[in-house]
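Heads up, one of the protein chains got dropped from this complex, but the rest are sitting where they should.
== chain A ==
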């Protein structure tokens, strides 16, 4: 048991080191840091000169005679000052990070693991500290604690500790309820041991990244304080060197270059290392390839294969193939050679399990495949014009009044920032060019048509203020608002309560009959098919396995998969009356 618990908690996959070493940004920035740290730590080996010995006759002297970078305004060796100053600058940053870790990590562990009063108190304190600008607090504490840069770095450590606290607290609180932690507790492991074994492993990666970021910030802030001349005074630091150089900028601008370069290189290396570490440790993929390539390959697509049968006037899909480009550059077909026809006024059901490619087929007809997806082959005729490879402008002209869309999940398909009225009137005004008042009148009428009581109130509501069933009615109203010829409904009732499902289906049936729309109804529910559809196409793993009139297909399925689907219906009986053949033309 203990072994499996350990295995479950170890996020370090084999190859972390390899991923690190093959990441040029990570290797390069680490190299820069190592070189700088090495030079600073072994400063006596890199120079024989003193950082403080001053010979005024040498002031602003050029390099030479073992003085690598020449002399500063007080005749001190710049190279030596740079190396010894780095000790103070980097040392201060190390101190700040150490304090932040010592304060932030244990507090975060305790607050996240135990919660309770300590958590509330610590979180309140953290919010307070984070609300204050660090620079102002540092200056104020200097008044209290005196002008020692080391003391100020301890204060800075306390000020940035909240970033570690939040990180650790969040990670620990998130895993507190995980089964393997409970299991470890059941097995009698002490809290301290659970924290050490399981919790620390989880927060290791984000904490390492944060260390690099905080170190970079500490170096910048400390150098800023020194630059203002409110650090340790005579001690050489990069910030103090910049300050001295800045006052002589007109005489020897080059003196600013060296400490500036050291400071910039160190900070940049730390931040770049952090961002590379994030890629390596959190293993973020490159993500799907963007849409532009997809459009190009759609245009390149080979012509559809020999037309199969007569093509319907409203929607005719031939040999439709949809492929996705994966992160590793290969592509995967999710729809393969699909043929579909929807005639005017006809309801075609597209049935299949989730993942069978039904929704991808629907999105292809709309020209709205997600990023990374593309129509790699085939033809989609909408009202007789080709949609595959058509421009975005052409497709936009078709959407809304030729082909419309009712989505599956009502809540996530309404923009939470806009009212129901905005959702309905916006297409009416942009597509149909109605005035504000006309659009509002039309929207109210649409809401009445989808049987929403008190349309005026709903118009003024935001999506989070209405129920799921109501939201789906709003979406249906929006879909039919511009009088489309073809309605694509993607599982329009799946996300709804059973009683609401029946009402929404009845609504769809009535609107279809009134308006004579063609409908492509995507569903996995054969009960819905029986209720609404004239014909059915059964889809499996990207391929249509059977097409036929609803009555034939339901009573006499040919394909074994269709039979399987039919048998499955018995297990989850739809909330409606037994199926009767549909009377064509009846309401």
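Quick note on the criterion: a contact is a pair of C-beta atoms (placed from the backbone, for glycine too) under 8 Å apart; a residue touches a chain by one contact, two chains touch by 3 or more; residues count from 1.
As a convention for this text, contacts and distances are computed from a predicted model.
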Name under which UniProt lists the unshown chain, selected from "FtsW/RodA/SpoVE family cell cycle protein", "ABC transporter permease", "1,2-phenylacetyl-CoA epoxidase subunit A" or "3-oxoacyl-[acyl-carrier-protein] synthase 2": "ABC transporter permease"
Selected residue (touches chain absent from view) among A:139, A:434 or A:551: A:139
Absent-chain contact - pick from A:80, A:203, A:351 or A:475: A:475
Of A:409, A:451 or A:559, the residue in touch with the unshown chain: A:409
Identified contact with the non-displayed chain, of A:50, A:385 or A:430: A:430
Selected from A:91, A:170 or A:397 as touching the chain missing from the view: A:397
Absent-chain interface as seen on chain A, which is shown: 128, 131-136, 139-147, 216, 219-221, 223-224, 227-228, 230, 242, 246, 249-250, 253, 256, 260, 263-264, 267-268, 270-272, 275, 290-292, 363, 366, 368, 370-371, 392, 396-401, 404-405, 407, 409, 412-418, 426-427, 430-431, 462, 464, 475, 478-479, 481-482
